[in-house]
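The complex appears here without one of its protein chains, the remainder shown in place.
Let's look at chain A:
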Amino acid sequence: MNSGDTAWVLVSAALVLLMTPGLAFFYGGMVRSRGVLNMLMMSLGSIGVVGVLWVLVGYSTAFGSDVGGVGLLGDPTEFFGLSSLLGEDQLSDSIPTMAFVGFQAMFAILTVALVSGAIADRARFGPWLLFAALWAVVVYFPVAHWVFAFDSTDDAGTVTAVGGWIANRIAAIDFAGGTAVHINAGAAALALALVLGKRTGWPKDPGKPHNLPFVVLGAGLLWFGWFGFNAGSALAADTTAAVVLVNTLVATSAAMLGWLLVERIRDGHATTLGAASGIVAGLVAITPACSSVTPLGAIAVGAITGAVCALSVSLKFRFGYDDSLDVVGVHLVGGLMGTLLVGLFASASAPAGVDGLFYGGGLDQLWRQAVGAVAVLVYSFVLSLVLALLVKAVVGFRLGEEDEAVGIDETEHAEAAYHFSDSGSARRAPVAADDVERELEGSRA
């Protein structure tokens, strides 16, 4: 065990957990004030549901022994409860296996939370939790196996334990989850938006963001946590982690500029929401590519994706699906861009790079990237559609029209985010009121 590596992965795990409340603020600021709490709660709910499931079946399904040796699924029962991983001899390369377990748990949580942005203001909270649980088990855990479970080999190079098919058979490069996290979440978001339908009044009234400072706060927390997400994926405190950290910085910077440039030319103004959105688009794009491009390549990946995502967020108006907070435009499109651009900008001089098209490597890596991206896109979209229809049929998924008008915070959570006046809101406690009444009667008697 290497204590430096272990320390870095444990800190990275904590950084990645912070991304989910960060995402909650990023999304929460973008909805109307009457729905901000529900938006935060969908992210917090993901932490609860997926955190527990990870211990029960998640880690096993993603990183357990491959069932049948075809790279589709880990054995879901292998590490049930994780008790078998508690010993000091339980190591994963240079770190305790439990450090890896915790780190990967945060990825599962964040991915589920990302999906919720598509269904702001109209999904009931209980059915969302049910969907989150089903989706994690049926979609995320297997896809994480495809992308993140690497073959184990002995010294002679013989495979001793089979890992996921995308990581090993296809050899697509996805360092920290462009396919498993972003394309996966984006495709699920599209399916959910289609099943739940449009918000009342959309697209005439898409609803303005009620708190842009929240959006920037959330984007900042996401960026901060993303250094753990990407650089922590090196699973060691080493050169790879350092290169990844720099690439994560510069790609994101370039993406923000790319998004703002499109806005300045198209709309006449560089906006705050555009800057925050460009940051997230850049983070998404560099996630798969961060270990296989040079810093200049990272700038290219970021700038291109920032501009493309700025243009893509209007697709929903053209095609008529209500993806409330642009999970498709930012995560699906951004994830596809980052994953495919690896095939163009990857360089053998980067830690985990092979030469892509622009570095003389031809089309070899590009088709590998495309197969991985399309496979996850199709699998996630189809299964998400089925699960959403199932939840809709069994318990109902959507808020009633009247409740939507009143506001989801009040109808689903019996709370309001902001209290500008306390008049007329004295605590109403039936039992206590009866007591007062009895006392009054007693004093009259």
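For the reader, a short list of remarks on this structure follows.
Here, a contact is a pair of C-beta atoms (placed from the backbone, for glycine too) under 8 Å apart; a residue touches a chain by one contact, two chains touch by 3 or more; residues count from 1.
In this section, contacts and distances are computed from a predicted model.
Chosen from "Nitrogen regulatory protein P-II", "succinate dehydrogenase", "Hydrogenase maturation factor HypA" or "Tricarballylate utilization 4Fe-4S protein TcuB", the protein name that UniProt gives for the omitted chain reads "Nitrogen regulatory protein P-II". Among A:Phe224, A:Phe317 or A:Trp367, only A:Phe317 touches the chain that is left out of the view. Contact with the chain that does not appear here is found for just one residue of A:Pro142, A:Gly164 or A:Pro209, A:Pro209.
For chain A, the residues touching the absent chain in the complete assembly are 206, 208-209, 263, 266-269, 271, 273-274, 277, 310, 313-314, 317, 326.
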